[in-house]
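Here the complex is missing a single protein chain, while all its other protein chains stay put.
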Amino acid sequence: MPKHIFRLLCLILGFVVVALIAMPLLTVDSFYRFGHYRADSVPEIAAQEPVYQTARYCLTCHTPRVAQWSANSHKTVTCEVCHGPAQGHPANGKLPIPKDAVKLCTLCHEAMPGRPHTQPQIEVAQHNAYTSSGLQCTSCHNPHSPKMATALVTVAGNAAAGKQRAESCASCHGTEGISPNDTWPNLAGQNAAYLARILAAYKSGDQQDVAMTPLANELSNADIQNLAAYYAGLSCKASSGGKPPGDAAAGKTLAKNCAGCHGDTGIGSNPAWPNLAAQKPGYLVNVLKAFRAGLRKDPMMAGVSRGLSDTDIENLAAYYATQSCQRPTQERKAP
Amino acid sequence: MDPIIAVAPYTGWVYPNETVFEWSVLIAVYPYLTGLVAGAFTVSSLYQVFGFERLKPVAHLALLTSLCFMIFVPTPLLLHLGHPERAFNSTITPHLTSAMAAFGFFASFYVALLILEGWFAYRPFIVAQAQKRTDLLGRFYRLLTLGSYDLSEHSMRYDRKWIFALAVIGIPAAHGLHGYVGFMYGSLKSREWWASDLMPVIFLFSAIISGVALLVVLYVASCKLRKIPVDAACVKGLAYTIWAFIMVAIVLEALAFANLVYKGREGVDMIMQYVTGPLLVPYFVLQFGIGAITPFLLLSYMIWRGTAGKALVVGVTICAVLVLFSVFMMRWNVVIGGQEISKTGKGLLSYQMPLFGKEGALVAITLTLAPLALLYALTRLFPPWADKAKLTDAGSH
Partner (left out) sequence: MKEESKLSLEARRAFLGKLGLAATCTGAALGVGALGTIQTATAKSEPAASGARSGTAAEGGSFPTPDYDWTQHQWAFGVDATKCIGCLRCVEACKLENNVPRNAHQFRTWVERYVYLDGEQSARIDSQQDPVNIEASGSEKEFRFANRYKDAKVDKAFFVPKLCNHCTHPACVQVCPTGATYRTKDGVVLIDHEYCIGCRYCVQACPYGARYFDEERGVSDKCTWCYHRITKGLQPACVEVCPVGARVFGDTRDKQSPISLFIRNNRVQVLRPESGNAPNVFYVGIDKEVN
């Protein structure tokens, strides 16, 4: 064989041998262990730290909040959906509290074709008293327990029986449902569904009051229904006794935030919530302060009353007290 | 922060991830280059193996051309990869179910084959230069001799056998080198425009005509530059080759398209909308009409009429240029066109080719023309001209 062929063959052979040796040498560690891939990459991927921590993580420190959240309809919306992932919290500081509630809440709750009807949806522009002038969803809805007690309570009581039973209530609430002093609330003309609900709450212990609790314990469910029907049918009167302390005009401005549930003048659309118009101002002050302190329990009221100062509360009370309790267009329905 | 990705406009419904084109013009250039390699080699083999004597003037030029383009073949891929430094991963641990893993092996094997065949063909020239020169180039040639100056008939017989063997092996190797590219597209289930059993064959036949056409242009240009008369018989031989293969290429492409339309699978509406809309000019007018049918008719006419001499050379050169253009359009219409039809079958995207940038038009043009610069340099080092140097042929065929 000519020597150039021989040398060429040596070169080729050398190259092939080098290549054959180089291939396994250059192959990265752990390749081919389980298949045609680098086995080490699996634990590398598995070792990444999770960013979202789940609600169980929040439970350790935010126990009451998580308890509240898990008792209401947002329990399927994990904390981190609204507050962002909790990795690094609390070491890196607080998690954001969303400021623009409308932007966030409407992501799920804006009525949109394609959303199943099981999803609570609203036509944003027409939702209760919402206008585009800054009223946020959180004004009425506590995001941690957004579902409000609604007027599912139908009152089918007997007003006459209620009148009889109401004799023992008259010492505080008046014979005609108009309270003799500033502290105890008027009941005349109040929404029957609200009355039934709050009496039931006193009875069950959901709501506690030094005076009302023992009294409500003595009421049967039928009594509650009858009382509610009776008081709802009474005629209300403008509060007597001069001008209440507090700036009613300032209160009127504040009351815009309350209008969603309680109406512009304290006469609300939902019978589950109390009318405030012509209510005793002293009572209103006490009860708002009680809400603010958490002594009177309502998740929504707790939220909206948190930011109220004592002056605000007085002003609001003054405003509502001076409103007419007559429902302008609606006729009083006798039970 | 400036967006890193270029987002493509679209109509209809496309998957969100599709709005970024993954394979750019460089991925159309790549099969174009390998096609030219395969086609040029076919010309060389037609002479070395099939005994087309009239192609002797271009045989070694074809070999050099094939080598020059082969050297540049990896460049569009390396520029495209997200991690070019890891490019050898597919050669060290080739995933054998992937057609793309074949690249490392086919490419290396083919480069080696081309270098080898060239070496054998040029050995007498190399030996002569090694003995004659005393400068640095002389060292270079001496290195290439592998220390042997043996040009005896005994040795030359070996050389001729090797050239023949390499030319024979080279034909299926070239088909593999370019055929796997077609298989890469044809085997995918995700795009109706690509999924065709005929795809590798279509790629191959269009590759061959592009390579032959390139040789026509290069040969005529080289004759003009060297101021020697063009061998009209050689040009006619090349013309016959183009003519034969372009018929098959046209038929195959037409068949593939007809099958697609006839089967009318899901998504065909969008394909029809695309082909009669944005693709009408690039596909039917440029690729088919101007680039394929016209040269075919022109060639047919010249063959029928027995055109000879200057008219033949001019006519065939025009056809060759059209064919080169058509084959690039074919690569473009497959690679870019396939991505412009959404996987949903309900939308179309629009590729916006950047001018600058790593994968822009300028880079694409540069990579396509750079092999010609290399070829010019190589023709000085290794003159392929039959009238200038005595080069070895396969001889007995």
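Think of it as A and B in the order they're written, each chain with its own count starting at 1.
Quick note on the criterion: a contact is a pair of C-beta atoms (placed from the backbone, for glycine too) under 8 Å apart; a residue touches a chain by one contact, two chains touch by 3 or more.
Worth saying up front: this structure is predicted, and the values here are computed from it rather than measured.
Touch, as defined at the top, links the missing chain to these shown chains in the whole complex: A, B.
The residue touching the chain not shown here, chosen from A:Thr76, A:Asn92 or A:Ser309, is A:Thr76.
Only one of A:Arg38, A:Lys203 or A:His262 touches the absent chain when the whole complex is considered: A:Arg38. Checked against the hidden chain, the listed residues B:Gly51, B:Gly147, B:Gly264 or B:Gly277 yield one contact partner: B:Gly147.
Listed residues B:Tyr15, B:Phe50, B:Tyr301 or B:Tyr376: the one in touch with the omitted chain is B:Tyr15.
Mapped onto chain A, contacts with the missing chain fall at residues 3, 7, 10, 14, 17, 21, 24-25, 27-29, 31-39, 41-52, 54, 74, 76-78, 80-81, 84-85, 107-108, 110-116, 118-119. Residues 3-5, 7, 13-20, 22-23, 77, 80-84, 86-87, 89-90, 93-95, 97-101, 103, 147, 149, 184, 188-191, 266, 339, 343-346 are the ones on chain B that touch the missing chain.
Assume only the chains that are shown with their structure count from here on.
Here the CA centre of chain A is 69 Å from the CA centre of chain B. Contacts from chain A toward chain B in the complex involve residues 1-5, 7-8, 11, 22-23, 26-28, 31-32, 36.
Residues of chain B touching chain A in their complex: 88, 92-93, 95, 116, 123, 145-148, 150, 152, 154-155, 158, 162.
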